[in-house]
Structure formats: C-alpha cells, structure tokens
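A single protein chain has been omitted; all remaining protein chains appear in their positions.
Take a look at chain A:
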C-alpha cells in the first residue's frame, strides 16, 4: 500500500513540476553547469524493487570506483523531463525512458547528444547504441499469476488462455498506459495473428477482441509496476500482466508468483541525458561503467534476469542464466519483439484511443 501511495503522490507532483520548475528559475539565479564537476549524478527510474536492484548492483559499485555519488529517484517520466528542459531548470542527469518515449524526446530535441569519447562503445551491442541514448535494458512483458490460486499446471500458456473468462474467473490487471504495456499486441496474438503480422498494429481489432475477452468489466488498470504484485497476492485479480524482473523479485521476497516467457513481448528502455543536465559528464561516465564493467553488469543481470547492454558481462554468465534472458536466442520464435518505430509514430493517438475505449466508447 505505502509504495502505491508514494508512487501516486509522485505522479501528482509531476503535474506540479512545470510550475515549480519555472518558479525556481524565476527566483534563483541559474547555477552554471558543472561548477563542481563529477561529484553527483541524479538518476531517475521506475522505483520499487527495480530501484533497489539498480542501487545494489550498478550504482554502489560505480560510486566506489569513480567517487561520483549517484542519487536515485523513482519518478521518471517523459513529461517531467520535458518540463525541466523547457523551464531551463534541469534537475535530472540520467533518465530512463521507454523506447517510444525515447524516440519522441529525440524528435522534440529534449536530449543531450552522447559523448562516445567518454562512453566506450566496446561493450555496447549494436542495437543498444544510439546518438541520444543507450538502450541499456531489455525486459519481457509477461502474463503472471499467483500459485496459491492457480497452480502452474493450470496456468495460461498463451494470451488466448490468459484473456479467456471461461477458463479463469476474476479480473485481469493491465497497465493503464501503453508506452510501457503490450496489451494490444497480446490481444492480437490471442486472436491468432502470427508474430510477423502483428505490425502495423490493428488497434481497433485489438480493442474489439478485449471488449469480448475478457470484456471491459474483466479488466482493471494499474498505474505503477509494483501494483500487480500486491493485486495478485491479495487475490484481487486472477491474472496480471507484468515484467519478468518484477515477478522474479517478488519470488525472491517470498511471494508465490510465477510467469511464463512463452508469448511474452520483449521491449527495452533507454537511459538518456536531458538537454542542459548539470552533471552530464558524470552521467556519461556512469553510462560507460554500465556498458563495460563486466563484474557489475553480470551481478545486475543475475539479480534482475534482465538483459543489460554490456557484452563483457553477458559473456561471463552461466548458460542457465543466459538462456532465460529476454534476448536469448533460445526464446526466438516464442516471443514477440516490440516495434519501437511503429509505437513512436502512433503512441499518442493510440494512448488517446485506448483511454477513450477504457471510458466505454
């Protein structure tokens, strides 16, 4: 409960951010960037267990090695970044964005160009390296359940079963927004559309399918990534969409949750530096550390079960871990790769369409 409320409060304060930001600039003289170079770096991510893992595996070792002190916030959003850049009062140095949000931010000129003189691209896989950000992380969008209520043998194996109200009574929890959720792709997969025919996404067909299975009343919406864990364990919902690392973390904490990688959707997040960031040098050095330090990278991957764009770390892993990662070739053919370019072009219109559909039209 408390984590939910904190996240909600953070969301509400994001709304006030544009005003607060402009006020701060109005009242204080602008501090010049890097007055004291490379002493702190402010990182924003998604909070919850994920932030704990980031701190333990990457940020602490980075601090030890470089002397730069990272401070990690939980309220990342494109809106917050945009408000800071537009008001000229940039508080964040390194910001996590979903891939479609990254492409939007590039379009709107909100990002600092990365300095590949500071960030060595030796450890970076080709897919992860971009001019204005690093696609540092790949995760799986999965279907999850609580073993207390649904034993693994009866668990859904694909999205058709997941959405089938006759098979599982009760509600499904779905992320309320689409930049981080692949529920529309899931609905198309449930309708039997093959992986290579999902894009361009037929939004209307996906919504029509959801309206029938499980129906509008069969869905409830979560707004924070930690909510499904609580909704599943309390039995409030029968099934939920979530991310593989969130479920793994909850399992390590003793929750009897499980998920299947079959039919999951692999997507990625970027780390970006906002235009005008005060400690951009430090941010570049952190990016360099994350992409090239083998020991810290391997620790991150083993703790989170996520792919980190860090080739030396990936090479160090035992095959049992490597095979379970979102980018493992073993999963090819059973998972869908999200089309970031399609989403970047269609995100806003689809968000509006989805919201309208949720409201009943």
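Methods note: contacts are C-beta pairs under 8 Å (C-beta built on N, C-alpha and C of every residue); 3 or more make two chains touch, one makes a residue touch a chain; residues count from 1.
Basically, contacts and distances are computed from a predicted model.
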Look at the options "Carbon-monoxide dehydrogenase small subunit", "UvrB/UvrC motif-containing protein", "ABC transporter permease" or "Electron transfer flavoprotein subunit beta" and return the one that UniProt uses as the protein name of the missing chain. "ABC transporter permease"
Which of A:131, A:196 or A:217 contacts the chain that the document leaves out: A:217
Which of A:177, A:212 or A:334 sits in contact with the chain that's absent? A:177
Across the whole complex, the chain not displayed is touched by chain A residues 1, 4-5, 8-9, 11-12, 14-15, 18-19, 22-23, 26-27, 77-79, 82-83, 86, 104, 170-171, 176-177, 179, 217, 220-221, 223, 234-236, 348, 351-352, 355-356, 358-361
